[in-house]
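Down below is the structure, laid out as structure tokens.
The chains shown are only part of the set, and none of them has been moved.
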Amino acid sequence: MNQLMQKSPSMRVFNQLESEVRSYCRSFTTVFEKAQNARLWDSGGREYIDFFAGAGAVNYGHNNLMFKQRLIDYLHDDGITHSLDMATTAKETFLTRFKEHILEPRKLDYKVMFPGPTGTNAVESAMKLARKVTGRVQIICFTNAFHGMSLGSLAATGNQFKRSGAGVPLPYTTFMPYDGYFGDKVDTAAYLEKLLDDPGSGVELPAAVLLETLQGEGGLNSASEEWLRQIARICRERKILLIVDDVQMGCGRTGTFFSFEQAGIVPDIVCLSKSIGGFGLPMALTLIKPVHDIWSPGEHNGTFRGNNLGFVAATAALDYWVGGQFEPELASKADKIQATLERIQANYPEHHIEIRGKGLIQGLAFRDAEQASRLCAAAFNRGLIMETSGPRDEVAKLMPPLTIEPELLDEGLAHLEEAMKELSL
Amino acid sequence: MNQLMQKSPSMRVFNQLESEVRSYCRSFTTVFEKAQNARLWDSGGREYIDFFAGAGAVNYGHNNLMFKQRLIDYLHDDGITHSLDMATTAKETFLTRFKEHILEPRKLDYKVMFPGPTGTNAVESAMKLARKVTGRVQIICFTNAFHGMSLGSLAATGNQFKRSGAGVPLPYTTFMPYDGYFGDKVDTAAYLEKLLDDPGSGVELPAAVLLETLQGEGGLNSASEEWLRQIARICRERKILLIVDDVQMGCGRTGTFFSFEQAGIVPDIVCLSKSIGGFGLPMALTLIKPVHDIWSPGEHNGTFRGNNLGFVAATAALDYWVGGQFEPELASKADKIQATLERIQANYPEHHIEIRGKGLIQGLAFRDAEQASRLCAAAFNRGLIMETSGPRDEVAKLMPPLTIEPELLDEGLAHLEEAMKELSL
């Protein structure tokens, strides 16, 4: 391995010029140069399998060949690239197709807002709008939630390390226990309902409940469909808006386009980003039930709302969801992942592993948190990129591109099993 | 004109599917399709001259021919597009060139942070860091400042309409009068200093002073070089961090790469976005004096920190600043604009016009605010895109791409004079 390290690309420029805030480049200590679907290559020519997928931003793979030529053509033809929130043909096409291919088949009726091209902007806009619609202040969020790093969304993020980075108290959010947080026997939806109905609980009627259906950063905690339906009912009965942050779990990550489809609920507001831009291009959407679309013009804005390359790739990506073949393909890959994880669980009882997540975001939760980091490091040494999550980084997380070739998925899973073996020596 | 309108592209899709929050598309009621440098074309084939430049995001023009091929090549070669904050060759090149072409010639020593690809993310990160460095909470900002729309940066934004969109009180900022705010005779820097030194003023020692050297959204108010130096001194003497938000005024808009160069001050933190991505691609930087770069890894993050197409275009754009020919070119264009504005001012004394701004962001402030909107509407009818700014939208603002062809600049200015004539009929 020493030999390998010597040949590795130098991190010198980054160490000298880039801020100490950089993080992933400390785990994946090489300089990446090229990428194609689920494969990455560094500048030394070494190949990697990507089980991280840009934290869910490249669900359709790197440099997806179905989209690439469209982007090149758009550039070549001087298609407008940056348009603020002016109307463009690229946006028009996206809106039309998004309605036709995504909303209508799912019987969803949403107005589409372009809030600035990052997930945190989408969440900030959703929080603002919920407060405006209801005239209330508090947003209910959940233990181990992750919603972003700007002051509004960070207030709804549970992670204490990230919260303390604010340097100020984080206002106007109230944390509630997520599904299963206090064991199987405590119904945390009923607990929330009791607090909301008790005029002495100190918990005010909120503007919104903001949740992820599966907490990616928070350790792959899944909410049950029943719990989601209870939360939706609690919101509906009290005119609380339900906001689903589908930034990471949307765009197919859990097996369907929206993660909440499976529970049969219809949020008032949905936040999308990461893979909505198709090609890893910055883009975000805030979907709003028409009745709640009471924004004044320009009440929320941002310079990069009109990233037309994003619209072009995003439109192309919608094709995956036409024809009904993508979901079964995802299910099949998910099964393969699950089978591997169960085998690992069974083979290493001494690690007290819990399998978490679903669809193409699954992982291994270790009782001894350090093992998760060690596993990811061992995987990286084998050319497999995967990350930890959870409040103590106790979960080793698998989230390959949805489009990963089945053989490459097998290969990556094999690396994982080898890495696990090494860990246990 | 009725005839023209009938031929205009339909806004139907946007009216039906896009949120009510959309704004610029209400002033510029057409569907744009193509763009090249300072020209835009809508889908009906009509041509426009762009005196708005993506609110400062396309300083180097639309689809700049110097960069376009590099982007196409990068895509063609499967260069990695999305990389979170991992190291990539595209980022390595950008960092190296940015140091070599921008920082070193100006004797500036900054660490570079990639905070998420929007201006508001850069400002949020700067506010966080200033609070962390100093252990203090308040940020001093100024009347008519604009710093962004997420909860932290919005708290530093003066505009009441935008502030009230938050739906909650905006915390931890204190507004001070900008240079010249209360007339020429009141030295607002001295006023700030008095408040800071008076232990009974109610104004706490802040973590940072956050300012724009020229307030673009706030009505093209310019701070004098002397005032900037006083503020820098006040900060330095009290270990308050000075943050310059150069998101709109940086990248040459005022005539030099950084807007603060002319005053000879060196901020502790600088926020860049908009045109830093060269091609209108989402990208942002937070520049940090090394001594303040005390972030823990990942203490601020975001999914789209690694927009490598942005790095590629940004690197190419730096070439403009090599060789010393760009600044004189900008000065020459600025003079041309100023001459036109002075002519308008002289020709229409009844409008009590004040000329504001400098470099390639100048404008006409009308006593009767409504005239500014009428002027912009009349300009649009002539195929000239320009916008208002200021707390009452009382300023008609000219900010063409820096790279606009001199003849096209003349043509646009001629349109402006005609529009002004129409206004006064």
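Residue numbering begins at 1 within each chain, and the chains themselves are lettered A and B in the order written.
In the analysis below, a contact is a pair of C-beta atoms (placed from the backbone, for glycine too) under 8 Å apart; a residue touches a chain by one contact, two chains touch by 3 or more.
What you are looking at is a predicted structure, and each value in this text was computed from that prediction instead of being measured.
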Count all the copies in this homomeric complex, not only the 2 that are shown.
4
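In this text, only the chains that are shown with their structure count from here on.
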Quick one: chain A and chain B, Cα centre-to-centre, how many Å?
30
Parts of chain B lying in touch with chain A, wherever the complex brings them together:
9, 11, 13-14, 17-26, 28-36, 40, 43, 54-58, 62-63, 68, 71-72, 75-89, 91-92, 95-96, 98-99, 111-114, 116-121, 124-125, 127-128, 130-132, 135, 137, 148-153, 155, 161-162, 165-169, 171-172, 207, 247, 273-274, 279-282, 286, 288, 293-304, 307, 309
